[in-house]
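Apart from one protein chain that is not included, each protein chain of the complex appears where it belongs.
Moving on to chain A:
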């Protein structure tokens, strides 16, 4: 015969596994598990023999017990046992008595349950979490009808029985007589279970029990928080969706679950499901707010506005800019009609974001948005706007001082309102800006600051709020900075950490992927392993198109396919100028200049390089500016004006040695040495001797830098130069040593046909 009731779970609204519409709006009800928890609480107040340590552990346990989903008795007793064995035994005993007794045992239990009302000095104060829980339970119990009480009791018996079935007999507290009575039954059931289990093999019902509304709310809040702050801790997308589907099956009117489903499908970039869930959520939300039909601040007029806004956000995230714009217009129109300024403000900030994503200038909009946000005192939106403004202005080369100042001012605002998320973003932004300006030390310092900062919300849910995008960005910068300094081991450590923190299917994974590829590419190119670099290009292109094209050109250039490289670079240059991507423009122009050198047209290069220099100075891009100076000096050297070259090199050498990458340092010193050698030809012999010695020293230093980044063909070149210089100084021993090293390297490395002097 069909069992009267499901074993573990009890819901007064349920008959035979079917939950009826929750007409009374009951949010919480008594289940066997909760009775067990009540017993535990009761025991805790009654029993005197709990040590302080155990008490502390128990107190820590209570909150998860109250908020979490229902557990089986085995699990519950096990967790309690870990804290305090004798209490677990006491709970077990009382449950055993209750389940093996009669209905009146349960009834009397609820009667004697210490009511937090009448005992003022009771440990469970009536407004404490525990007190509230107990009051809830007593109330819910009293509300039950006759048949529901009976069902609850049956459920309790089942609950206990299933424990006895699962628990190993040794640890079972039942008496021997009971054991004997139970044995055949439980054994028979076990056999039956084993028989049955294989046949419905595909029967993978949700492992967890359905949640009551309170528990479900907690679950949703937790998962949403995880999704926002620390994706790894959240359930896997498929698992979460399963959970949500179960929840919705159990309680179809639970609209929030649809929203989480929307967030979840955003994670896996599922347009279809996310749209569906989002709209469903708002359809449901409109219902819940239907009691106030006004179009005012409350009621469903408001949710309509936000529905349209959210739809816009969704399309924006999926890159459907046209759709997003339409939805946004709609949201703005409705918000205007009902003059909801807050909503309008949100719309405005999305509007400038949208403009930005589409690649057009949205500075005016952003400024306006910030002003309005300040006016309506919405600090979050205001500082978000300022940050976005700073980012745009930085890219457009606005006054650096002002930008940093603005960031500092907003930081004060953040700290005042303790918006830790924005603080993180602000620091990450500073890192990025410093790095863009070519001040690697400052960038490094900012990055370290974020890493070492204790987040304001660190206590919450055990999540240190550090798996956000800001952290990813900063860590990526850190990795690249280390790689620039030739500390590849450290860089790969950081990348490994990133990989652990942000698995490749998470939202921020793209950032570290491209960073990793770039580092590998640079190494391969320096090492002369062009085939590896070539294979990396396709990966980079998949992640970022412009970057991919640039790298492709670099590989082509290295492989002496000059005309192809030139074509790619020209195309890229046009594109970059159109999208106002200054950094990339400068790099492309430098690459083009290097191509010109190949055809020995050093004269043509000069105007191009000067233009580049102007551009990079205008945008305060120090690193690129000094690189341009290097290029310029080299051109001048090749044009036969080494004195001039040395002159301008002095400008660049200082920032390069302070902030530059190891590669740049090496190149700069090599160039200095070359210039010194050439200028020494025109000075008297004694001075010349000295100059050559200095040049050799510089070469030595450059060689150490190149060694760091495994740039062996440049090392080879240096050996050659050194050998020549030693020769002219008459130091045969050193000369022979360098010559030998040169030969060794020369045999190992294929020659690419680029004469060593005709490149930077």
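Definition applied: contacts are C-beta pairs under 8 Å (C-beta built on N, C-alpha and C of every residue); 3 or more make two chains touch, one makes a residue touch a chain; residues count from 1.
Just so it is clear, contacts and distances are computed from a predicted model.
Note on the omitted subunit: UniProt lists it as "Cyclosome subunit 8", one of the names in "NAD(P)H-quinone oxidoreductase subunit 6, chloroplastic", "Cyclosome subunit 8", "Carbonic anhydrase" or "Glucosidase 2 subunit beta". For the chain left out of this panel, the touching residue among A:102, A:283, A:409 or A:577 is A:283. Across A:36, A:234 or A:308, the residue that sits in touch with the chain not pictured is A:308. Touching the chain that is not shown, out of A:56, A:249 or A:545: A:249 (per the contact rule at the top).
Shown as candidates are A:242, A:329 or A:728; the residue that touches the absent chain is A:329. Annotation for chain A: contacts to the undisplayed chain at residues 1-3, 5-7, 9, 14-21, 196, 199-200, 202-203, 205, 210, 246, 249-252, 275, 279-280, 283-284, 286-287, 289-290, 293, 300, 304, 307-308, 311, 323, 326-327, 329-330, 333-334, 337.
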